[in-house]
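Missing here: one protein chain of the complex. Every other protein chain is in place.
For clarity, chains are labelled A, B and C in written order, and residue numbers in each chain start from 1.
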């Protein structure tokens, strides 16, 4: 079996979850792992048989056995590490965004290095590989609903994040809605060309202090003339609410929330033991592994990447436009050209 | 049993449907009916025992036995007939709108006459009495989802209307979306203060010739700071798609489409005999009778009207604002004051 | 329009419900009504325009305007009235059973008179006309599940009946399960040839005093070699539980319970506002009218009867066999021949 020889960079909470998933994929050999606080996880790594550990990610980039790096470090390091990995000739998996700077030139510079190096870069838009959304996506692409006309994304987090975390990862639009922009664009197979956003702090008014919001309603226009609606909330008390609906000339496809339970309770109060709606890690558990498998296939069999540089740029532009729309109260055009063609 | 003594004005298709419903309400005595083409329905009326028929609606207004009129004539007659009925001292049931003129002064003039006469006027926002939406509404009012934050209305017609009919009843925004504006406002218990609309002709490009559209996406802001999203289409091939969702600080209530079937088919194709989604008259069958019963109660027991003059003005203003938003590409403020207080 | 000229016999609670339904069918002219306590309902009848009232059902049988009688009197009068109506040459609608005597000869005698008179007799197995069960039935007949192999009927009453009523109408097997025997036989299109029953008093032990039970589990064998399972309870606290499932060589069709609500509530307790399950009259509301319409069609257009004499005999035999099975602890064969062929 041909294998991907992987180096893992970043073993915080996200990195550990991804590591666990990567270990279930037979085509992946984990050659080396790196974390600035490697001593915190060293014993556990030894336990599970990963002994080649380092504090310095450059060791991985210099390791000739490694052909592919998975970057799970915090956002503010992406720009530096992705650039260095590209220069080292490694294939790269990295979460969005590629740079902290919302001015896209920083991200584009990273992508230019990736292009120059001729390596593969997959962006962690994991929801594209969620079985439910994938099923909708494929149905739409296969013409089951005719020509798509309207896409609706409902995306609500189960609870507020700490303010300091928000400041590090970029606020509702850049941390959360960006996934929805990507999903809407993916479903419609067309770039977002205009955004109108309306939102505020209906849950936590102190979010204003850090220039963030918790509730958001958006109308999108796509390049192909179709429409989109997104609504976001930071606190859905009933769980992680993730639904997508695509309406077209010949029908509608929608993915409802996922539940783990098929048990129904009937009693004289006429209530039902409701399907406990899943939390974050459970909801996209399969997607996290599936995106890695897809990346492996794109490396070993040259299949198309699930999400690439262009995708993160387009989603980021939509988020920037939404932010400006919130600030100005006006709809904002979104540039759909891509300079790295 | 105290009774409402009714005169029915207008016996076209809508009028006949309403007549049938009215006949099932024991508190209603149908004293007289009027239609300009009364000869077309005369025999059928005799068959069902309604013999006091006239061509001229003034006969009903002059009939001292009649205390309440139900107006089912075409939109362009509402202004005249409602005004005359108010002057004749009759209680009035009438479909929206109250005038053809989208400048609201005409409607306000009608409402001034109603107010002066001290009669009851109920507007036919029948969806307020739909059992599903009513159930959501009451849940929201009773605090089941805490403080409402986002309302979403999905409203899609099963098929395009003829152009000439559209011209008579006023286009998507005034014929169709107006119900959704009213529903959104009803659920949130707050006036719409701003509208942003994006739409076009994705189904029938010739609608442009009559200045209409077939597909629409809207973001609303309410006076109380909350948000709304509406999406409309004129052609949902799978049926009449009418759903409402209200999201709040303590949960979410939503009304899914109504189906008449609980039958499930399992076979080796893993398809299901899908719940045949209902068409228009079926979907709101109960609502049409329920709104009449509510009107009877408001007359006989002085209960509050389900929908009154103010409601039609507010929905109309939202439609006018949406139209201007479509024309200008900009969000539009909506006046929420009511001059007839 | 050709009409059925009806006489109604029996205006107790059931009779009044049926009368209301009959009045909605345009092909039915109600010529005369009879009840031994006609004075109790006389005023109400006058109110709704039915003035030809009598205490004595013979007046109806002697009324030359009446061609069809609907018999809603108590079970112990069926034998006498149906026989007399047949002799008077009237078409007959009657609830099961045709006689109090569980020895079927009494019922057969009634059916012989019906046959001799050449009139139509429809048995009130209303569930055959329930839209859900009808949908399953038609799917099965149209081959959607291939060859049927197993039928399952779940049938549970919402609450215990008074002992004196039970004694008048015949206990669980004859009042309640008999409908399920008919439904199972209808779905499989084959006579029941063997019954094994197991049951007891898990809810109300005092039912033993009147030789009745409240809980029942049955296995059926059909003449064509297929199998059936029925379970009954007199008290399902969550409502009237009526489900049917037919399994076959190419799939399964099942009718779940009917609910009036499509509203879903999500909150932090992960419960759902459960579809309020319907009570008796609501659950079969449409079936009651549909069976009457079917009877009208069979009279006016000579369509087949929905349920005829043979059907009540077969269901009754299954009930008798089940009773004997309970008494002996052994399975019982059921005679499937029909002497009136």
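What to note about this one:
As a working rule, contacts are C-beta pairs under 8 Å (C-beta built on N, C-alpha and C of every residue); 3 or more make two chains touch, one makes a residue touch a chain.
Nothing here was measured: the structure is a model prediction, and the numbers come from that model.
Which of C:56, C:80, C:209 or C:250 touches the hidden chain is settled by the complete complex: it is C:250.
Remark: the omitted chain is touched by one listed residue; of A:132, A:155 or A:226 this is A:132. In the full complex, subunit C touches the hidden chain at residues 146-147, 149-150, 152, 154, 156, 194, 196, 198-200, 202-203, 215-221, 225-229, 231, 233, 235-238, 241, 247, 249-252, 329-331. Residues of subunit A in contact with the chain left out of this view: 49, 131-132, 135-136, 139, 144-145, 250-268, 273. Remark: the residues of subunit B touching the chain excluded from display are 236-239, 241, 266-268, 270-277.
The working rule: only the chains that are shown with their structure count from here on.
The most central chain, judged by C-alpha centres against the centre of all protein C-alpha atoms, is B. For subunit C, the chain whose average C-alpha position is most distant is A.
Each chain gets one centre point, the mean of its Cα atoms, and the points for subunit B and subunit C are 41 Å apart. Rounded to whole angstrom units, the spacing between the C-alpha centres of subunit A and subunit B is 42. Averaged C-alpha coordinates put the centre of subunit A at 59 Å from the centre of subunit C.
Shown for subunit B are the residues in touch with two or more other chains, namely 250-252.
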